[in-house]
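Attaching a single structure in structure tokens format; questions to follow.
Here the complex is missing a single protein chain, while all its other protein chains stay put.
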Amino acid sequence: MLNSFSSPISSLLDQRAAGHSLPAGLYTREDVFKADLDVFFHHHWIYVGLECEVPEPGDVMAIDIGATSIILLRDDDQQIRVVRNVCRHRGARLLEAGPSIVSKLVCPYHQWTYELSGELAHAPHMGQDFDKSCRSLKPVQFRSIGGMIYVCLSDEAPADIDRLAEVMEPRLQPYDLRNTRIAHQVDVIEEGNWKLAMENNRECYHCSANHPELCVSFIDLDFGFDPDSLTAEDRAIAEEHFAMYAERTRQWEEEGFPSQTVEQTRDCATNFRTQRLIIAGAGESQTEDATAASSKLLGSMTRKDLGDVHLWGHNAWNHFMGDHAVTVMVIPLSADRTLVRTKWLVHKDAVEGVDYDLHKLTHVWIETTNQDSDLVRISHKGVSDPAYEPGPYSPFSEKALDDFATWYVDRMRAHGY
Amino acid sequence: MLNSFSSPISSLLDQRAAGHSLPAGLYTREDVFKADLDVFFHHHWIYVGLECEVPEPGDVMAIDIGATSIILLRDDDQQIRVVRNVCRHRGARLLEAGPSIVSKLVCPYHQWTYELSGELAHAPHMGQDFDKSCRSLKPVQFRSIGGMIYVCLSDEAPADIDRLAEVMEPRLQPYDLRNTRIAHQVDVIEEGNWKLAMENNRECYHCSANHPELCVSFIDLDFGFDPDSLTAEDRAIAEEHFAMYAERTRQWEEEGFPSQTVEQTRDCATNFRTQRLIIAGAGESQTEDATAASSKLLGSMTRKDLGDVHLWGHNAWNHFMGDHAVTVMVIPLSADRTLVRTKWLVHKDAVEGVDYDLHKLTHVWIETTNQDSDLVRISHKGVSDPAYEPGPYSPFSEKALDDFATWYVDRMRAHGY
Partner (left out) sequence: MLNSFSSPISSLLDQRAAGHSLPAGLYTREDVFKADLDVFFHHHWIYVGLECEVPEPGDVMAIDIGATSIILLRDDDQQIRVVRNVCRHRGARLLEAGPSIVSKLVCPYHQWTYELSGELAHAPHMGQDFDKSCRSLKPVQFRSIGGMIYVCLSDEAPADIDRLAEVMEPRLQPYDLRNTRIAHQVDVIEEGNWKLAMENNRECYHCSANHPELCVSFIDLDFGFDPDSLTAEDRAIAEEHFAMYAERTRQWEEEGFPSQTVEQTRDCATNFRTQRLIIAGAGESQTEDATAASSKLLGSMTRKDLGDVHLWGHNAWNHFMGDHAVTVMVIPLSADRTLVRTKWLVHKDAVEGVDYDLHKLTHVWIETTNQDSDLVRISHKGVSDPAYEPGPYSPFSEKALDDFATWYVDRMRAHGY
């Protein structure tokens, strides 16, 4: 008689062994999925979009985060605000997901009308005694870090977002994300649990065999390797690479571009890691030939040799390069389906066909994401198989996954599971 | 740690505040959906179809009500009967949903053969000792009220259907629904809970902004308004309208057409409301220009100025006019999907293209139903959002929703929840 389907979540957390992938149920069970949404998407800071998506007063962007929907907007005073996309009357969605331009937020159902501040301005049929003041749209806590919008859907927001801001503000400053524009956006729904999508992103052990396009500009050695496995020749190449990398990092720092690795991935609420990666080959950008895709550089950039400012969050990965940026939001849809939304940013004045070619700009990460989507799919199928048991992470190239799994279990426990 | 997913249904019922929409879980949870089916669709009278769908002996109509299927039929003695569409052998469906003409009901699986009375006439391979008498098709309790078929799937049927019959028989008599014909039928599957579909139908607060076609003939003032919100000019118009309406009602009653509002929507099992509504403009029918769509009037009708006999049930809404009727059955399919089946009735001898134009007949309610479907969809999305909390009903134009929500909670409690 089987009982694994009904064991409490806490016992699954107990089963997790250090250095190993998670027990199956944590990837596959619907009750764990609901708990994940609650803990990691409602009680932690999540990355949801960019200031540049609402550049002008009256610009609004409705963003669905599973069953939750929020509205990112720019108020008449040029300030960013975020409110819940739920009318305070009978709950109807004010806006469909996507962008629009409005002067006020009007519910299509009964025309309850809200200011961009969220205040209820007008509620027909409710009578003179109706108190509008307690019926504002619910506000959402947010932080703009260098133009990237993070929200926390709960009232108690983890304080350690401050460290992310402190680290990333100076790193992002030269790229001036507020003056970028989304040149392209692609949604991929991966047929796997969101944690498998995140694990997949946190290692490059799978890169050489799966990502031919990315490997033109990406150096998988930078994500760990087994020194004993190298031939003498390869070892010499690796040593040369790391010496060069150290020297380059030193130079970049000296020139005022923070480049050292900073990671906050254990014993914290807000999980992130950043470093300035070297770009291989031509050294400029993550394109098919590693040269820049856009001739109009981002922000105050005057050079293309500053590598790739790489930033991970628990629902995001990002690459900031001289000529463009690639920024990814991850949203769980069910235990076995995950939305991966990729945006390519260029300078707001860059013109397609003049300053950049869209194919060149997007090709590497379109291919890479499709390849990853397939890997997440076969991983989810495998962990759903009764034959699966947690396997060992590589101590060299999967340390970040061990950290992620450990953080995951810790945060679940911190929220009472 | 979240626990709202597992709270008992009774605690959701406790949470309901007077004057407010229902707690989210009552709209969204699968266990509540199952309870709703049990209480409101298996232990209350529901509207399922019309006598005119089976006009001749041997006419049968299989109707799916979620997982349940019933067969409405006319027996050789001209009597209507309703039986369960489940073979007494191994349970196979006897008929696919829809109409057919038969002399007996023969199961396609093993040819068990039933009389139209439901009696088992023949059961091959069962042997001489097999007692067929206890293997009749299960009968379904039904009432025909002016040609409208109501069934109760449980053995204990609420007695207060009598009041509906008493009120509606004389009102429906002149329309002679038994001698109508279905000119058109449309199924729409709305992406929302059945109670949101019913709430949407019980107010016209949303009409002016959402139903341009319907508002040609419908007068939303008749469904409530906030007197303080009117300008002096609009107030004068409203006063004139209500004086005219009162006078018209008096005249209609005097001429023998019952017209006063009757409602049984609280402290009852069988929930209904009827009134004779004025039709705006040309005053004849719910069409694009408010003139009659069919030149052949219903039943014994000789005039087109008798307004709209409006009838609500907890799974139905209906409009009976001089030239045609529109009748709607609502069947929940899951917590978030609801079938809305609309039928347009004309005189049984009315000929398409001669007596009526199909587009003119159906246009207003096709458009209105599609618009409502969209409103139900955005309502369901909103009440599924963790940010939703029950909101206040308008005391002027949403009183019927407060009654419905109150009745809903009372009936759930009456059935032990």
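By written order: A and B. Residues from 1 in each chain.
Keep in mind that, in the parts below, contacts are C-beta pairs under 8 Å (C-beta built on N, C-alpha and C of every residue); 3 or more make two chains touch, one makes a residue touch a chain.
Keep in mind it's a predicted model, so treat the numbers as computed, not measured.
> Touching the hidden chain in the complete assembly: which of A:P99, A:G283 or A:G382 does that?
A:G382
> Using the document's definition of touch, tell me which of A:P212, A:G391 or A:G416 contacts the absent chain.
Of these options, the touching residue for the absent chain is A:G391.
> Check each of B:R16, B:H89 or B:K399 against the chain that is not shown and name the one that touches it.
Of the listed residues, the one touching the omitted chain is B:H89.
> Could I get the residues of chain A that touch the absent chain, sorted low to high?
The missing chain touches chain A at positions 1-2, 5, 21, 24, 199, 205-206, 209-210, 224-226, 228-229, 375, 378-379, 381-388, 391-398.
> Touching the hidden chain in the full complex, which residues of chain B are there? Just list them.
34-35, 38, 42, 67-69, 84-93, 108-111, 124-128, 130, 135, 138, 153, 415-417
Simple rule for what comes next: only the chains that are shown with their structure count from here on.
> Can you give the whole-Å distance between the Cα centres of chain A and chain B?
Comparing mean C-alpha positions, chain B is 48 Å from chain A.
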